[in-house]
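Here the complex is missing a single protein chain, while all its other protein chains stay put.
Moving on to subunit A:
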Amino acid sequence: MHRRGVGAGAIAKKKLAEAKYKERGTVLAEDQLAQMSKQLDMFKSNLEEFASKHKQEIRKNPEFRVQFQDMCATIGVDPLASGKGFWSEMLGVGDFYYELGVQIIEVCLALKHRNGGLITLEELHQQVLKGRGKFAQDVSQDDLIRAIKKLKALGTGFGIIPVGGTYLIQSVPAELNMDHTVVLQLAEKNGYVT
C-alpha cells in the first residue's frame, strides 16, 4: 500500500476503488436477497414442523404464549404484525389475538356510556370471558394487554394506564391528560381523592 495518498493519481485510484466497491456492493445485496429467499423457505418448513408438534401448546397454554412472545421480542420479530406472517398463518397466534381485539373493542363500546371509556383490566377480563362463551379458549390478562397494544395502530387512542398493581384501559381517544392520569393513580390508593 502506498503511504502517500496525495496527487491526481491517488485520487483517480481512490475513485476506481470506490466504483469497484460499489459494484461489489450491488452484487452482494442481490446475493443476500437470494440467500434470504432460500433461508426463508427453510425457516418456513422448520416452523411447519414446530407447529405440527406444538401448535396446541400455544393455543392452550397462556404461559407458553408469554414465553413465545418474549422470545420473539428479544430477537426483533413481531409475530402479530401481520395476518400474512408465517407465525400467524402456521401457529394461529394471529387469529387468536386479532379476534380478541375485536372483542375488546366491543366490550369497551358497550360499557362506554357507563364508565366514560375507562375500565379496569379485571373488569375487561371478566366481560371478555363472558362474551366468549363456554367453548372458547381461556384468555389471560397478558393476552388482553398484548391485543390492546396491537389495537393502538388503529389510531383511536387505546391507552393502558398503570394504576397500583394493575392497569386501567382507556378506550376514548385523547381524553385524559397528565393531570387526569395522576389523579386516577392517587385515587386508586384510597378509593377517593379530595
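The working rule: a contact is a pair of C-beta atoms (placed from the backbone, for glycine too) under 8 Å apart; a residue touches a chain by one contact, two chains touch by 3 or more; residues count from 1.
Here is the rule we go by: contacts and distances are computed from a predicted model.
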**Request:** Tell me the UniProt name of the left-out chain, picking from "Dynein light chain roadblock", "Galactosylgalactosylxylosylprotein 3-beta-glucuronosyltransferase", "Vacuolar protein-sorting-associated protein 36" or "60S ribosomal protein L6".
**Result:** "Vacuolar protein-sorting-associated protein 36"
**Message:** Contact with the hidden chain only, please: which subunit A residues?
**Reply:** 22, 25-26, 28-30, 32-33, 35-37, 39-40, 42-44, 46-47, 50, 53-54, 57, 60-62, 64, 67-68, 71-72, 74-88, 94-95, 98-99, 101-102, 105-106, 126, 129-130, 132, 134-135, 138, 140-141, 150-157, 172-174
